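A short write-up of the structure that comes next.
In this view, the complex is presented without one of its protein chains, the others remaining in place.
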Amino acid sequence: MRGTVYYMKRFAGLILAAAMLCGLCGCGGAPADPDKAQESIQVIAMDTVMIFSVYGEKSTHAAYAAEDEMRRLEDLLSRTDEESQIFALNSAGGQPVTVDSEVSRLLNTSGMYSDVTGGAFDITIAPVVSAWGFTTDSYQVPARADLEELLTHVGMEHVHQSGDSVRLDQGTQIDLGGIAKGYASDRVAQIFAENNIPRATAALGGNVLAWGDRPDETPWRVGIQDPKVPDDRNTLACLLHLTDAFAVTSGGYQRYFEEDGKTYQHIIDPATGYPADSGLTSVTVVADCDRESLDGLPGAGTMCDALSTALYVMGEDEALDFWRNCGLDIDLVLVTADDRVVVTAGLADAYEAIEGSGYTYEVVS
Amino acid sequence: MKLTTKQLTLCAVLTAMALALSYLENFFPLSLAIPIPGIKLGLANIVTVFALYALGPGQALLILLARCFLGAVFAGNMNALIFSLLGGVTAMLVMIGLSRLRKLSVYGVSVGGAAAHNCGQVAAAVLTLGNTAPLYYLPVLLGVSLFTGALTGLISACLFRALAHTDLMKG
Partner (left out) sequence: MKSSPKLRPCGWDALVVLLVLLLAVGCGAAVWGGNEATHDLTAVISVDGETAETVALSSLSGPEERTLTANGYTLHLVLSPEEVYMEAADCPTQDCVHTGHISRSGQSIVCLPARVIVRLEGGQKDESAPDVVIG
């Protein structure tokens, strides 16, 4: 017969094993709701600061996947990186260059937005922007004759595309800076969808993606910076309540220089070669981000980016006409030089006036 | 503390062994399975347990301190010293206490030591970072210490059995 000591030992061993198992299950489990898990990263890419704030079980993975994608696009679309396809295209000297289908799709899209905006958005404005020194931070006011000469190379008719083979006329240069971050935000939306991210915000400079809603299930609060206070991101002209939406702001205040008491800002009117002087200080274009139709192709984010630049060039009246007649599902917030904030009807319930900002607010339809 | 030549030699050998075990641990990267910074098996604890029983608390502490200092010197990382010291000394104090309780086996002492080691390390992290965030890891670390403690306990038990009939410890 076995003694009690034996059973005591057996019992002790069992308790030990059971307790350890509990220990692992109890402690190894994830803390609380996986939707509450959050990853927030900042990335400097494409000449801007990007902030990804991602929620959900795969938040960390999605945030870093987004960072990797930004680096890839930066390498692919940069105008200054000598390894990039855009650089190759610009330095081909009139010879055709075969580009990735991704790049050729973006060029197609650029052409399309140039068409619908009557040339107010134009990726071939690049040499003119460079002449003003906005690409190198060595600002200068170019001679009118020089601008006239450069303008003869501006226009999508100088870009010849057949399939993935692209040829630029001699003297024509392209810069996808006006559309690249919008396209990047489309790709970010797709990465969020692939990782079942319930909610997130992605701020890519002037391009914002509000994915899902806030953790408290109210819409994301997206501020539009006051163009009069370019140095302070915390002074707002307007606040938008957005769920599943892209919002892109273009404004001269984002980059400018002063010479002889005159301010020159970075958005160039392709028609004149001079900085757009349309009475607007910033244009925000908002469009829904439809989770069901994200395929990674240039989408609503790209559209908002291209249109915000174009509408800024057009000015208030022309921009509102465009909004009424374009047949695109977009809404606008226009900030004018005479201290008005003009909001289109679709945002009537989604905008919030900023008290004490000095702006008057009006909704148009 | 006055040490005989034999004791001194033994201390030196055990310190060397502890350092070797710390190094050996790098080949079992537990952090791959459980992604928590600083998580490890704690094999060097075997030496501490052994020294505690075979040589007594004084010399065990001596070995521990030597191991921590030399480990930091070899790693070229003096910042790691506060972590290993705080972890090691906390573990040592708890194990001295537990080993006084004659009813406990080497397993219980080991588990207690491992848990205390983790508490000490988390405390060090909180102190150096000036942030309470590392506290989040403590519950998991304590859970894991049940396993690592049992493992070092098992190895220590084998060690004592193997050496029980030698005269290595006598005198």
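Read from first to last, the chains carry the letters A and B; within each, the first residue is number 1.
Following the convention adopted for this analysis, a contact is a pair of C-beta atoms (placed from the backbone, for glycine too) under 8 Å apart; a residue touches a chain by one contact, two chains touch by 3 or more.
All figures in this text were calculated on a predicted structure; none of them were measured in a lab.
**Student:** Considering the whole complex, which of B:Asn45, B:Ser84 or B:Ser145 touches the chain not shown?
**Tutor:** That would be B:Ser145, which touches the missing chain.
**Student:** For the chain left out of this view, which of A:Ala88, A:Val141 or A:Leu239 touches it?
**Tutor:** A:Leu239
**Student:** Using the definition of touch stated at the top, determine which of A:Val154, A:Leu168, A:Val222 or A:Leu307 touches the missing chain.
**Tutor:** In the complete complex, the chain left out is touched by residue A:Val222.
**Student:** Which of these, A:Ala63, A:Leu147 or A:Val208, touches the one chain of the complex that we don't see?
**Tutor:** Here the residue in touch with the unshown chain is A:Val208.
**Student:** Can you name the residues of chain B that touch the chain not displayed here?
**Tutor:** Touching the missing chain: residues 53-56, 98-99, 101, 103-109, 111-112, 115, 129-133, 135-136, 138-139, 142-143, 145-146, 149, 153, 157, 160-161, 163-164, 169-170.
**Student:** Residue by residue, what part of chain A touches the chain that was omitted?
**Tutor:** 8-9, 11-13, 15-16, 19-20, 22-23, 26-27, 31-32, 36, 40, 42-44, 47-49, 51, 53, 137, 201, 203, 206-208, 210, 214, 216, 220-225, 231-234, 236, 239, 247-249, 251, 254, 284
Note that in this section only the chains that are shown with their structure count from here on.
**Student:** In whole angstrom, what separates the CA-based centres of chain A and chain B?
**Tutor:** Centre separation, chain A to chain B: 53 Å.
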